Structure formats: structure tokens, C-alpha cells
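To start, I am sharing the structure in question, which I have written as C-alpha cells.
For this view, one protein chain was removed and the others were kept in their places.
Which chain is which? They are A, B and C, in the order written, and residues in each are numbered from 1.
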Amino acid sequence: MREKETTLYFGPQHPGITGNMMVKLKVAGDTIVKAETHVGYLHRAFEKLMEQRTWMQSFPIVCRICVPEPDPNEENLARAVEEIEGREVPERAKYIRVMVLELSRLAAYFLWMGGQAGTAGLYTVPQWSVGDRDYILDLFEELTGGRIYHMYIWAGGVRRDLPGGFPDKVLRTMDYIESRLPEYDKLMFENAIFQKRAKGIGVIDKDKAMEWGVVGPPLRGCGIQHDVRKDEPYEVYDKLDFVVPTYEGGDIWARAMVRRKEMEQSISIIRQVIEKMPGGEYYNKVPNPLNWYVPPGETYVKTESARGEFGYYVVSDGSLKPRRIHVRGPAYVHGVSLLENILVGANISDVAMIMNSLGVCPPEIER
Amino acid sequence: MNKNLYNENQTIEEIKNTFHTAEIKLQRESRIIVKLRSDLIPPFLSYAKNYLAFNHLAHFSCVDWIEDNEFELVYLLYSYEKNIVVIAKTRISRDKAEFVTIKHLWRQAETYEREIHEMFGINFTGNDRLNEFILEDWDDIPPMRRDFNTIQFAKDNFYTRPGREDAQDVRETITKKSGEKIPDFAKEFSVRNLK
Amino acid sequence: MEINWSAVLGIVFTPVIAFLVGVTYGGLTRRITARIQNRFGPPFYQNILDIIKLYSKESNINHGVMQHLGPVFAITASVTTLFFIPVIKDSPVFTNFSFNGDLIFLLYIMVFGSLGMALGAGQTGNPNSAIGVSRGLSQLVGYEVPFVMALVAIMVQFQTTSLNDLLAVQDHFTKWIIFQSPFAFLAAILAFLGMMGYAPFDVVIAPAEIASGPPSEFGGKYLGLMLTSRSIFTFAKLVLFTDIFLGGAHDFITLIIKTFILYMIPVLTGIVFPRFRTEQSIRFFWSWPLFFGILAILVVVF
Partner (left out) sequence: MFNDKEASKIVDIIKNFARKHSLWVVAYGTGCGAIELPPTMTSRYDAERFGIRGSATPRQADVLLITGYLSVKTLKRVIRTYEQMQEPKYVIGFGSCTINGGMYWDSYNTIKALDRYLPVDVYINGCMPRPEAVISGFIKLQQLISEGKADGAKRYRENLEWYRENQRKVIKNWRMPEYNW
């Protein structure tokens, strides 16, 4: 007997959706027959706006592309401008950038942890982890003046030097966060019901993962060890000692474990950065931002964000304003073509969990 | 960082032997730019994917060169084995904005094509899902084209609250309204003084 | 005909007390949960304010007759359930309508509210409600089986179906049924977890999955009625369990202590567990709780 199909609109107004987007589900009983992603609810025309702004005015725009962790965007644009211009960055700025990037990765993982547990119905973890994430946001606030949007990394270096006593504060926060991790293990990662919910759900085919454009933790959750930080080391990642954790399985559980292990790596990277950070200038002399001509050229830069490879294709035509900045967010592939495929055959209970574990973030799909 | 460019040179050699008309440039380590005739793009992509192990479609972009009356389509392929990004570019006419789909090679290309169809109005033959993706009920010219004026569009369609017609200095406005003094140190950072 | 004034008093006051206690327990739960989650949480009377606000909201939606009747069914069922449970042992006021066959009657009437809600939610036409209802009914089947088994074991063991007789048996705390028939208690308390609808068995309202499920089309006074009914029903279930397993209570303070301890079991479980999927939840009820239920019957029979 064939069950009657119903159409279920998962979003845009839905507590389980990750941001403002919609997944249109065709459901037979509890099983999904067809999924269709609808995005565009957050389209602000950033790429068009950046063609209207100068290069430096584009920095406040790019950080709004990815709300949970804006820094990879700034990093990308800064590195693109530097690469086209051939501008040198002081060593200290590179270390500060790595520290900021890793802090933002850690913050994004804490937010993800809250989301993953919240969609599974474990409401204590989001309360804890979002609260703990705030300690990292406090560091950002002291360093950059903003909790969410930092506008800190820019072409030629970073905007400000570290305030006095900042490295100690970072180390203290890292100690605190590291001491909290075992508690999350007990409550979430070792929780039998969470494991039951996560194992074997939302499986990505290992053989097809690369071809399908899977990046970041979902790719490493398939047991494939690739990370932009290792493949094409930017800033000072080649001088730091860290491993890229992988996990076999390709399901929600594998992706969760990859992220869990990466948190420890991030903490260790931040400690190394603070230990090795040299003195000196934190930015090189740059032209007046209102009169900053970037020579013609093009480049593709990429950064490893918490959700995978973040790429910018930047074209300059030698004028004050960018010719084209095209953003490739990791969620662009994860949230549309991949999600539509792995949702088929899944249970409706797992839609929100799968979306969260893939890190679907609509603002970077539509910009 | 000085790395030997063995992989890069070998890849360039292989591409050169297969596609004689390709203009190949080594931009820097692990970035190769390949310019091709538009009809060679599908065979090139298929060749790169199947024989050169460029199996990750990192990005697919489009640039509007309105002064040449051309669109530039940019395919960025990445090889995990060789650790190289190949930037394959081609130009098509702006008047007859049409190209073929590469959906059969990478299924995620469908999403990129939908976006570029919507933003630039390029039609991809063979892609049957070029429906509304990001915009809804859009009836103007595709917004990412250079001749679309977003400021004019915003002015015509949306009510704008008065008060931001010119680049006002926030501090001066506050002073005018409430009589609060601008501190001296802040004056030199005022927008007017920067000009 | 002589009117039994104390009984009338009981009928008037029992629902009110049940509502107040239930709603305060709800508020306290939110506060206790908040403390575990590293925050302060709302005041304990928050749920009362919520319910007053919901009653004062307009509700101009009409999805048909059953939408109006659903919450009414629910509250009728909870109040009726409450009336057939002796709240205070041997008290002339709060014995209410408990008569000899009441356990079997209670088993029936406790399901009635869920069915009413299911009908009401089904009429709203919201697919989330429909899914929530089907989940709720499948889970009902899940936990009802071990619960009935536990009750049957007790009925067989004490040769009675009357709550008053059961209360009379447990005159000393060593004779509480929890000690006399522990397997029945285990089966019943696990079913009780499912009945209360806290995590991991909150598949019915699962916000991240089906946007709060059956009540998703109900706002304003309908939701207010539902919350009221839930408060009363919570209290009714707690009293029922206290009466069956913990020897009932002679006065209100004992009652409050016993029901509160009982109530904390699902609450505290809920804080540290995520939600089951529906079929996992049913499979759970049909494994250990069912096993304990069968064991309880076997122990009694042999």
C-alpha cells in the first residue's frame, strides 16, 4: 500500500530551522520522499553592494555574510587584496589573525554544539554552551569592540594591537573552556540517547563526498583528511603543530566527533600562537582608505572556517571599487544540493539534526 | 615559502598537449589560469575531472565585462591529490547569454547555474531547474549585471526615511538636536575633516 | 434528601487546589531547570501569569467544531480523572467519587483527554498537528501497555480494583506497594515518564521537529485551557501514583512532599536527556517496562 503524501513546509518560520530558510518536504508517513531547499529570504545583494563601495568599505559588509563566525570572511578579503597588490603583512599581524580565526572557530563550534543538542531535544547543552561562548565573545569585544561583527582583520594587517594583558586573558578563557569540555562530553557526547539519535543518520557516501563538493567537518566525518589549513597553509598555520582529526562513518555522530576533537586542536593552536607571537608592528602602512586603488588582477583565496572551505573569487579592474567578489560559502553546497539528496529517506524527526550537523547557514548561500 | 612546482608544471604540460588553443598561465604556486574557447569548456572540465583528478568543483562564478559586451564564466576546480586550483575561464557574448550546463559532471553545479541564471540572466541549456532561486517575482533586468542601478532601484521602490540624504556627521546632528558638545579629540575624526 | 456538604465542598475545591498545585509545580520546574542550566529562571508563579495572559488573548480563528471541543474534552477528562481519585486518605471532603471499580474506570478516562485533543488537533488541518497526533497516539500505545500490566499485577496481588481498598492495605510505610510489588512500580514509573511527556519522551510536542505539534494551531484561550488541563492532569496523575504506590497521604503536607518527589523524577530525567525518535520511544516502552510488567505479574501469579 502506498501511503498518502503530504507536503510539509519546514520553515521559514520554524523553531528547528537553522536561520531563515525553508525546506519543502514531501512526506509519506514519517519518511521524506522529496526535499527541496528554498533560500533567498536573507538576500541583501552584498555582491552588488560591494561593487558600489570602496575596497575598505567592503570589510564591514563581508563579515555580515556569515553570522556565526565572521572572521574567515574578513580574512579572505584581506588576503585577496594583499595577494593582488603584493602587499606584505607583518609577522605579528599574522599571528594575531590566526588567534582571531581560531577563537571564532571555537565560538562557532560552541554555537553548533548548542544547536545540535537543541535540535535533539537536549535543552541543557545550548544553555551552557551559548553561555560559555559568551566568554569568547567577551574577548572579541575587548580586542575589536564588537561582539558579533569585528571588522578587525583588514588588508595590511589588523586594525589594533592586542590590549594590555590580553594574552593572559585568552589563556585563562582557554583553561576555563578546556575544563568545561569534559562536562559536555558527559552530558552530550557520551549520552546514550544522543548517540542513538545521531548514529547512522544523514550518511554521506564516502566515495562520492569529494565529487559532491562536501568540505570541512562533514568531509572529515567521512574519514577523508583534508583541511585548507594543511593543504594550502595560509598565515602561519605551517609553523604551528596541530592535527586534522577524522572520523569514519559519515553520519551525524561522525561529524559531531570531528568537531569535538577539533575544539581541542583549536585550543592548542591558540596556546601555541600566544606562546610564539613575536613583537613588532601589527600593520603595514596602507594608503588612505578613501583613495586606495587596487591594481587589476584576480585571485581565489580560501580559508578553513568552522564549516569548511570558505572561498572568495575576487576580481579587480584597477579602480577604487571591486569589480566582482563572489563568495563560496561551505553551506552553498551543503545546504542545497547535498541537503536535498541526503534528506530523501530520512525521518522528519532528523531533518533539523541533519541540517545542524551539516552547518547549513542561509546567509552565505544567498548573501 | 618556496615549493617546487613539479605538480603544477606537469599539469600545465598535460593540458597543453590536449588543448592546443588554451592560454595557460601559472599565477602562483597551486593556481593555474586556463583561458579557453567557450565550446571547449565542457570537454576540458570533463577531461580535468576524469583524467587529471580535479574532482572538486570549488566555485563557479561569472563576471560582467560590460565594456567588452561579454560575460566571463569562471570555473574553479580543485584537486585534492595535486593540491592545485585550476581557474578555467571563457567568455560569452552578452547579447546571446547562453551556455551549456555541466550538471552531469557535478550535481552541485546546478545550484551555481541557478544563481548565475538569476543574477546575470545567462541561460544554461540542459539545466531544467532554472526556476526562482533567490529572488521572488523579479521583473527588472537581472540585478548583478553592471547596468542595473541598485541605488536608483532602491530609491524608486522603497520608502527611505528622511535624514540620510547626505553624509551627515552623527556627532554634529546630535549637537544640533540636543546641544551636546563634541569633544575636541573627536573633532579630527569627523567625516568632513577627513576630506 | 440529605446533601453531603463535605462532598460538595470537596468537588468544588479539588480542581482548584489541583490547578494551583499543578501550576506551581510547573513554575517550580522551570525554576529548577533554570538553576541546572546555570541561570535564574522565571518566578515560580510564571505559569499562572502565562495562563491568565492566554485567557485574555483574543482567539478569532475557527477551524470547525472539534477545534473548540478538543481543549474542552481535555479539561473535562482531567477534572473527571481527578474526581475519581481519593486525594486525601479517609478524608470526608477529598475522597470524591471513588467507588469500587475505579481503577479500571481511571484507565479508561485517562486516555479520553488525549483522544479529545487528537480530534481537536486533527481538525485544524495543520500537518504538524496531524503528525504530532499520530506520534502521540503511537506513544500512548507504547506506555499504556506496561502501565496496564503494572496495574493488573497490583489488582491481582491485592484482589481488588478499588483505590480505597489499595489505600487501606498500605496502612504502614513498610506495606507500601512500592515495597510489596517493586516490579510493578518500576514498570509503572517508566510508563509514568512517558505519560508526563518530558524528555526523552517529548516526541509529541517536539518544537524543533514539528513546531510544538498538536497545539500548533491553538492560541489564546484554547492554549490556556490546555495548560490548565495539563496542570490539573499532572496533579491527578501524581496523586494517583501516590495513592497506588506510596500509600496515599493523610494530610496536605505529606501529599505535597510525596507528589513533589514523584514529580521530580520525570523533570530531572528530562533535563539531561535528548528526545527519542517516535519508534525508539515505543521500542523502549516495549522492552524494559514491559519486561518489568510481565515480571510483576509472574511474581504475583506464582
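Heads up, the rule we're going with is that contacts are C-beta pairs under 8 Å (C-beta built on N, C-alpha and C of every residue); 3 or more make two chains touch, one makes a residue touch a chain.
Remember, it's a predicted structure, so these values are computed and weren't measured experimentally.
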{"item": "Shown chains that the omitted chain touches within the full complex", "value": "A, B, C"}
{"item": "Given C:N4, C:N38 or C:S287, the one touching the chain that is not displayed", "value": "C:N38"}
{"item": "Per the touch definition above, residue among C:G136, C:P215 or C:G247 touching the missing chain", "value": "C:P215"}
{"item": "Chain not shown: contacting residue from A:R147, A:R172, A:K186 or A:K276", "value": "A:R147"}
{"item": "Chain not shown, touching residues in subunit B", "value": "135-137, 139, 143, 148, 150-151, 153-154, 157-161, 163-164"}
{"item": "Where the missing chain touches subunit C, by residue", "value": "30, 34, 37-42, 46, 49-50, 52-53, 56-61, 128, 207, 211-212, 215-220, 223"}
{"item": "Where the unshown chain meets subunit A, residue by residue", "value": "12-15, 19-20, 40-45, 48-49, 52, 60-61, 64, 67-68, 111, 114, 126-128, 130-131, 133-134, 137, 147-149, 363"}
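Definition applied: only the chains that are shown with their structure count from here on.
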{"item": "Length of the line joining the C-alpha centres of subunit A and subunit C, rounded to whole Å", "value": "44"}
{"item": "Whole-Å separation of chain centres (CA-atom averages), subunit B against subunit C", "value": "59"}
{"item": "Contact set on subunit C toward subunit A in their complex", "value": "33, 36-39, 127-128, 130-131, 199-200, 202-203, 206-212, 271-278, 280"}
{"item": "Subunit A residues within the subunit B interface of the complex", "value": "39-40, 43, 45, 47-49, 51-52, 83, 210-213, 224, 226, 231-232, 238, 290, 298-300, 302, 309, 311, 313, 315, 323-324, 326, 328, 332-333, 336-338, 341, 366"}
{"item": "Residue numbers on subunit B that touch subunit A, as the complex places them", "value": "1, 27-28, 30-31, 55-59, 61-64, 74, 76, 80, 83, 85, 87, 106-108, 110-112, 119, 132-136, 143-144, 146, 148, 150-151, 194-195"}
